[in-house]
Each structure stands twice: as structure tokens, then as C-alpha cells.
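Of the protein chains in this complex, one is absent; all others appear in place.
Lettered A, B and C in written order, each chain numbered from 1.
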């Protein structure tokens, strides 16, 4: 019993943690398997491959599903609090990586193909297991969080702009030039304002082209706004903003970066060392 | 009389202000109605929906117009200075949200359809009621205002560039490759410089492609200019929440918000007035 | 004689300078005429207008040419050093604004139309008279000049990249997919790297699409480089970099922005004012 517990604990360290060589090796192998299963999904979506190797690929996919199922059971088994794991974000993602594969076993009829395609797509969530690698992203995330409010304002302005411009273009160009409805006009406005410019819908009338020019120059200019927000926020985060030092006179704790005297009581903050 | 005045005042607080629960609820409901009316306008513009549900949608639109009319009258009624409201920016926008709906009642003949479409477009102004949400945008606006002059210079340079390049391309490529006139050439230059690139007009001659490459690299590079201007300005604005006061000792110009002494030379910033 | 000189001088002030009301009015009117002549050139390039109003437009153009010729002679007449003006940048631009109009008088045969189009294009240089407005651009120009070297390095890297990628795509895709030559491949690479994306030439082979993805992500990422260079340079220019103050101990003239003590001799830079 004791040795079993011991074994479970060692398994837990290997599977859940990545600071032992065994843990790192386990994570590495798992990642390769996830990537391989992703590649199989992608290959299966290519028509010429699907026609010739559909069976083989299906078997391989079932194999991967079995492996992930085994891994999930192992995780449940060795976890000290299985329920807590099962309902954690990673636990749910692990489950989502298995379910579609099992469902595909039962509903493989031609008429359900469409549904299976959607289920299959869920398999992409396996890639989210890559998220441990994203841990170093915290720094960027905090800069993004700092500028969240400004970004919302920016996105609302962009939405207003594309709605106004999309309606305007629908009225000016009309269905005969591809602007078949206001939502289509808004879609066009987004394509244009973000400087993507597919070219599937293009203005044909002179007035439409003038408005388009306006949209494009606007889009070209206001890209400066999210960039400016994020850059200023990141530069702020990277610069240590304030000097931490207790003032000998009044105990004020934070001062301007380069303060020599306390701005509250005028005391010299640092003694000259001779 | 007194109680009527009292009621009017409470209505005023509810409708015009948003710092009471009733006021917030009123604004929230109004916003939902505005959004719903917008969605109806958009749905009506989709051909397949218009053909089947034109009548229903028209009734709903009239309903919305009635609601907005009622709201407008209420605003006029409870406002202490009705004329001032009527001619304020918001008053005019509120009016513009109603007029097209009423006009649509009288002129629904087939031949006026085109005009009605333009009037209908005005209904989009209702969305501008979202502007209270944009109040937090003041910060960004001040940064934009600070960089206005530089942005005008930038836009003028861009206009000069597209005019020169547009004419050049008209001369080089000519009508047989889609550059049917100088304005069309300028339109192409804007599409290209802003990196939108619809692809409806593309250079065919080698020399035209060389000039195009020049335009594209220019556009790709000078995007740095508005971005740089805005970022520097915003960083300034974010740093600039500072006390502006010349230190009597060292002429240091900016200080911590609540500074009493200069952090560089320790001088008292302000004389005590006895 | 004296009064004639006086008159010439007043004319000089009005025409060449813009700090008197008369001078400002003259410049304003000139600008409107230049713009009008530009509009005429543009209108004439539109086929439907040219067919109906070619004669009228030609007369108007000759009128503008006459006005600009008169202006040029006046400038030469009232200038104290006519030759110096004639060979200055503005003098040459003024001349270039007239010459094509006069040439168009003699060579209006159908077979020379193509040549005239090129001459006509030169008339666009009149717009460069707008350049006084660009004077406020000095600030931006100095930031651009400061980052010139880095921008050259950036442009050279971009050129190397597009050459390598263009050749690679020519080899992979080949003439059957529109990549008819290496220069065409390079043109495509520029279109793609600058995120313009006309779509006139697109990769068809899987390998070509992989390389394209690489080019696109590269182009999407390295846009950060010119932006970063310019922003950092502009932020630097806008921040006064150094403190100008003579050290009482060693006469060192410039110090760190927030220095309280001289970094060379340790003297306190500013006396505390009590």
C-alpha cells in the first residue's frame, strides 16, 4: 500500500510537474504526440490524402485518442484531488481532446460527416496544451491588461466607423457592385479599414472610391493608436517608475526616480559618502 | 402644479442624468432599443429578408420611430431649457434619429426608393448615442489633439505623394491597364500606399511595377511616422500628470503632483503666505 | 525712376514674402489657381470629359499657362537678383510649371499625344509650391534624419529579403503560376512583404504557400523596425535630453536631466533656497 502510494506520488511528479528530468521527458513526448495528432487531423482534411489513406489515418487517430484517454485516466489516478483536476481548466481541455475521437467512432455515417467535421475541429484544443510555454507571456499580458480600457474605447470607435462607412457604401454603391446589404458593407469596411483588402468587393463609382480612400487613410493612420497605447504601456512597465527609499525626515516611501531631496519635507534623501 | 414640477424634475434626472439607478436603467434600455433598431435596418437591407418580411420590418421600424419620437417629446417636456436642448448636439442627433422614419411613411413609392435609402442611412446616427461610452476616450483624444499639427503635415505629404505617384502611373500604365484617368491613378496610389491592395487595378508594365514597388515600400516605411508621433505624444501625456512649477532654486519645471520641496535641490517650492 | 523702384520693391514684398496682408492674399490666390489648374489636368484625363470638353479644357489650360507665365515674368522683374531666383529651386519649379503648357501648344498632333501626356505630368510639380506649408515638418524631418542610417540598413535588409524570396518563389512556382521571371518574383515578394497583397500573382503550390506564409509573417513582424526606430528617435527629440547648468565647482556645462550634484566634481549644483 505504502509502495503504491509512493509510486503514485512519483507518477504525479512526473506527469504534473516538469522540474524533474522524467517530468520534462514526459512533457516533451506528450507534446510530440499532440503535434503528431494535429498533423494527422490536417492531413486527413486534404482531399487527395483522405481518398487514399482515410482508413489508415482513422486508425492512427483512434490510436492517438486511446493514448490521450490512457493519459487522462493516469492523471485522474495519480492526482491527489482527482475532482479538482477534472474540473480545472487543464482537466477540461484534456477531456475535450478525447471526446471528439470517441464520438467519431459511433457517428461515422456519411450524413453526419458535417457534424464530425465540427467535432474534429475541437481536437485543435489539444494545441492549447502548449500554453505552459506561454508562461513567459505574463509580461506582455500585464501590459495588455494595463491598456485594456483604452483598447476597448479604440475597438468601439473602430466598430462605429465601420458601421457608418459600411452603410454609406451600401447606399452609394448598391447591390449591383457587390454591396448587397449593410452587413456586407460593414464586412467590406472592416476588410478595408484593417488594410487587408481582399478585393472581392471593390468600389466602382467615383464617389464610392472617394469614400474608400477616406476609409483607407483612416485605417492607415489609426493603426498608430493601438500601437501607441501598447508601446507607451510597455515602456512604462519596463522602466522602474518610482524610487523606493524611506525619507529620513518624514518616512515618505516613494520618490521621483532621480530625487535627491524629499519632495514633501525637503530632507536630503541620501548622505554623501566621503 | 408643485407636484407636476417635482415629477418633471425627477423625469429630468432619470432621462438626462445617469448617476441614479433609474437613470442608468433608462440609458441601458434606450441603448438596447437603439441597437435593436440598428439591427432591423441592417436586416431590412438583406435582399432575401426584405422580400419576405418587408412589411413586418416596416412596422417594427415605425414602432421604433414612435418610441424615439415619444422619447424626444419627453426630453423636450422635462428639460428646463427645451430650446437649448433642441439645438444642442445631442438634441439634433435625437431629432435626426426620428425624421427619416417619418419621411419613410410618406415617400414609400418605388421611384423614391433610392432617396429613402439615403435617408435611412441617417438612422445610423442613432448609434452616436453610444458616445457617452466614449467619455473615457478623452485621454486618447488629448494625445491626438497634441499631435494634430504633425498629423496634418503627414497627411499633406501623403496627399502629395499619392497625387504624384497616381499621375505617374496613369502616364506609364495608361487606360488599357485600368488606369483610366488621373483620379483613378490617385485612387490606386492610395490603395497601394496604405497597404490595402485590393487588386482591382494592378500594374502590368515592368516600369509600372517598379514604381509600384517604390510606392509600397514608401507606404510600408512611413506608417512609422503617425505611429511614432502618437506614441511619443501619448507617452508624454502619460508621464505628464505632473506639477508644472518653476523651482525657485534650480528652475526644475515638473514635480511630483503633491511636491512641497524640489526633489533636485531641496528648495521649498511655494512661499508660505502669512 | 525712384517711384518705379519703390513699386518694384512693394511688388517684391507682395510676391516673395508672405508676412504682409497683400503677400498672404497673393499666395492664397496663387494656391487656388494652382489647385484649379491641377483639377483641370485631372478632369482632362477622364475619357468621357475629354471627349466632350477637350477644347474648353485646352483653352482653360492655356489660360493657366499664361497666368503662370505672367507670374514668372513678374517674379523675374521684381526680384533684386533675377538670375539667383531663376536658378533657385523655386525658380526652376516655377519654370517647369510653364514649359509643358507652351510645348503643348506646338505639339498637339495625335501621334505626339503620348509624349504630351508625359510633359503634362510635369505640371504636377506646381503642387510642390505647397511646400511652404511643409515648413512645420522640420521637426519630423530632423527625427527622420537622425534615424537615416538605421533606415538605410533596414531598407537594404528588406531588399535582400525580397530578392532571396522572389528568386525562391520563381524557382518553386515557375512561369505557369504567374511567376514568369525573377524580377516578377521580386515584385511579388515586395507586394507580399509590405502586406499590400494585390492578389494578381498568388502561390498555387503547397511549398509556395509555405514560403509565402514565411514572407507574410516576416513582413508583419519587421514593420516594427522602422516604427521602433522612428518612435525612439522622436521620443528622444521631444525629451530635452540634458540639463544645461554651469557647475559651481568645475564649470561642467551639461548634466543628467535630474542631477543634483555634478558627476565630475561632486559639487552640489543648486543652492537650497530657504
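For the reader, a short list of remarks on this structure follows.
Methods note: a contact is a pair of C-beta atoms (placed from the backbone, for glycine too) under 8 Å apart; a residue touches a chain by one contact, two chains touch by 3 or more.
These figures come from a predicted structure and were not determined experimentally.
Only one residue in the set B:163, B:231 or B:267 touches the chain that does not appear here, and it is B:231. Within the set A:76, A:196, A:214 or A:265, the residue that contacts the chain not displayed is A:196.
Touching the chain that is not shown, out of C:52, C:88 or C:213: C:213 (per the contact rule at the top).
Between the chain not shown and the residues A:79, A:212 or A:227, the one that touches is A:227. Here the missing chain is touched by one residue of C:65, C:79 or C:195, and it is C:195. Residues 38, 41-42, 45-47, 117-118, 120-121, 124, 127-128, 130, 133-134, 136-137, 139-140, 143, 151, 155, 158, 183-184, 186-187, 190-191, 193-200, 219, 223, 226-227, 229-231, 233-235, 238, 245, 258-260, 268-274 of chain A touch the missing chain (whole complex, contact as defined above). Residue positions on chain B in contact with the hidden chain: 195-199, 227, 231, in rising order. Listed for chain C, the residues touching the missing chain in the whole complex are 149-150, 153-154, 156-157, 160, 163-164, 167-168, 170-171, 175, 180-183, 186, 192, 195-199, 202, 206, 209, 212-213, 216-217, 219-221, 223-225, 227-229, 231-232, 235-236, 255-256, 258-268.
Keep this in mind: only the chains that are shown with their structure count from here on.
Of all the chains, the one whose CA centre sits at the greatest distance from that of chain C is A.
Where the sister copies chain B and chain C meet, the same residue numbers recur on both sides for under half of the interface positions. Each chain gets one centre point, the mean of its Cα atoms, and the points for chain B and chain C are 29 Å apart.
Each chain gets one centre point, the mean of its Cα atoms, and the points for chain A and chain C are 40 Å apart. Within chain A, the positions touching two or more other chains are listed as 195-199, 227, 231, 256, 258-261, 266.
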